[in-house]
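Got a structure here, written out as structure tokens. Questions coming.
What you see is the complex with one protein chain gone and the rest in place.
On to subunit A.
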């Protein structure tokens, strides 16, 4: 009986344990680090165990004796009697700033980046052209008349396809006809607006170096005849070429000559591939 009375209830025992926090423990690890374990109560009354692993390194710094002496000066004023080391109420460490001097630094570069990010965040959709993979709508693509969307077969190769799609779109087994294909029953019905390009004399150049400039291409291709238009697809963000371009000639025979001569031509460590641009649907 006396044993029972002397011993506190196990429930009480547990209670006592929880009110008394274990003391701070410092254990030394093999790799020279120390683990500091502390317990504390959070605002909501829960006990929290904090484990911090720290590595202590002694940095020896040789300073001027005057400076060394000043480090041991007693604090005064509002700091009087405060312990050594920075006080958290007056001194804190700010977030890391990457500072890297560069020649020709421009304020605008930083601004633009921020703006771009903002624009991306607001729209949150990436516009991608299905024809040239550029960042504009497919309907705004400069090649919508000369090219067909990527991954779609050219109607020229499959003559029966276009009317079929126009009628029922039976090729895919679906009756849905996308808006851009509607009313394309025949070539004769198409509006021959001023934007229609003579795709017969347009060459598609691929495997172009990403450092290429439009002017380089114009210089190269104008050897074979009058070039009416050169388009080099560029990435809007980086300004680098995407690797393909279109070159239009005034005359188809010039284009044909250029196609035969320039296909396989080495330009800036890459072999150009030149072919006639396929007609868009």
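One rule holds for everything that comes next: a residue touches a chain if its C-beta (ideal position, glycine included) is under 8 Å from a C-beta of that chain, and two chains touch if they have at least 3 such contacts; residues count from 1.
By definition in this document, contacts and distances are computed from a predicted model.
The complex appears with one chain absent; UniProt names that chain "Eukaryotic translation initiation factor 3 subunit I" among the candidates "Eukaryotic translation initiation factor 3 subunit I", "Subunit zeta of t-complex protein 1", "AP-3 complex subunit delta" or "DNA-directed RNA polymerases I and III subunit RPAC1". When the whole complex is considered, the residue among A:90, A:175 or A:238 that touches the unshown chain is A:90.
The chain not displayed touches subunit A at residues 63-64, 66-67, 70-71, 73, 75-80, 84-87, 89-107, 110-111, 114.
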